[in-house]
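Note that one protein chain of the assembly has been removed; the remaining protein chains are unaltered in position.
== chain A ==
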Amino acid sequence: MTEQPYIEFRKVSKVFGSLTVVDHLDLTINKGEFVSLLGPSGSGKTTLLMMLAGFEDPTAGDILLGGSVLNRTPPYKRNMGVVFQNYALFPHLSVAENIAFPLKRRGVAKAEIAERVNRVLEMVQLPDQSEKLPSQLSGGQQQRVALARTLVFEPNVVLMDEPLGALDKNLREQMQYDIRRLHRDLGLTIVFVTHDQSEALTMSDRIAVFNHGKIEQIGTPQDIYDRPNTHFVAEFIGETNLIPVKYREGDHSRCSVTTKTGKDLEVTSPVTLFRGTEVLLSLRPEHIELGDSAEGLENAMPARISDVVYQGDHLRADIEVDGTKLVARLGRHLPPHDPGDEVFIGFRPQNARVILP
């Protein structure tokens, strides 16, 4: 990458007592990028964000912003906007006063404050609410106020810690859309913590998948979803079938593996391995194709349907292949199958990926 990174974590660790929460972590974020930190509960996402905001000091390593080390800069001098999950609005101040708070701290003139507050309220689509107290607003409105309060002082970076966690589904999707729009229109750099994978997949430029204080994989949503590198990422993002196989031959893109029953399959692999290495094959349910015969199917295998469930826009089938249970996501236009039907399944080599166990 030619761009000079805007935010940089260099071998950052955070230890609480005997618990290593962030472990020698390297991460770079470019200006204007939307990066999501995705991972299970307790994997250290919040802690990383808090270190970036300055509320926690790294036990080791450096955090850089625009090339200079931030470690000793107190939070109120970092010019980073933080949107908290509970909004953290000041309950004794009106909406307008809440939003004016960061401007007052920066000594902005009164007239300009009023103007900027109004402008940002328009931006988050909350005009006419400026005199209300936070407690008089709905959850979604409070979320918008929190966002407005962060955007109004044009921070270097916007940090969001599960900002949509407390909202119901519709409101959540609306806010996801609004945040995307603001990110695009204002050219914001956003670090977004979530443990909702679909949220991360729809919103981010890049996703960093966290596990035990380390980044398992970082990449675009397509990278992460289509080309998971580890067992953890493959299982954590979306749904996948993991089939134990042995590596046979090939280079790091196209190769072949052997199943337990000795059948050879054409698949892809991120790395080249020794023949006979035990690996897992990750196969997404929607990549499994179904046929009455082996004809027209790549990697065709005989299978038996054990259950079919109607899911509205698709059918979900439990399939048994050589004693291995697989889940397939099938188009609803397919001819109906009943439990017990003998069929063939297949998949394209580029859709099946070798993963180290």
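One rule holds for everything that comes next: a residue touches a chain if its C-beta (ideal position, glycine included) is under 8 Å from a C-beta of that chain, and two chains touch if they have at least 3 such contacts; residues count from 1.
Operating definition for what follows: contacts and distances are computed from a predicted model.
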Which of "Energy-coupling factor transporter transmembrane protein EcfT", "Putative spermidine/putrescine transport system permease protein", "Glycerol operon regulatory protein" or "Fe-S cluster assembly protein SufD" matches, in UniProt, the chain that is not displayed: "Putative spermidine/putrescine transport system permease protein"
From A:Gly39, A:Pro58 or A:Pro102, residue that would touch the chain that is not displayed: A:Pro102
Touching the absent chain when the full complex is considered, from A:Ser18, A:Ser68, A:Ser135 or A:Asn170: A:Ser135
Residue of A:Gly39, A:Pro58 or A:Gly81 in touch with the missing chain, whole complex considered: A:Gly81
Where the missing chain touches chain A, by residue: 53-55, 74-82, 84, 86, 88-92, 101-102, 105-106, 133, 135, 149-150, 153
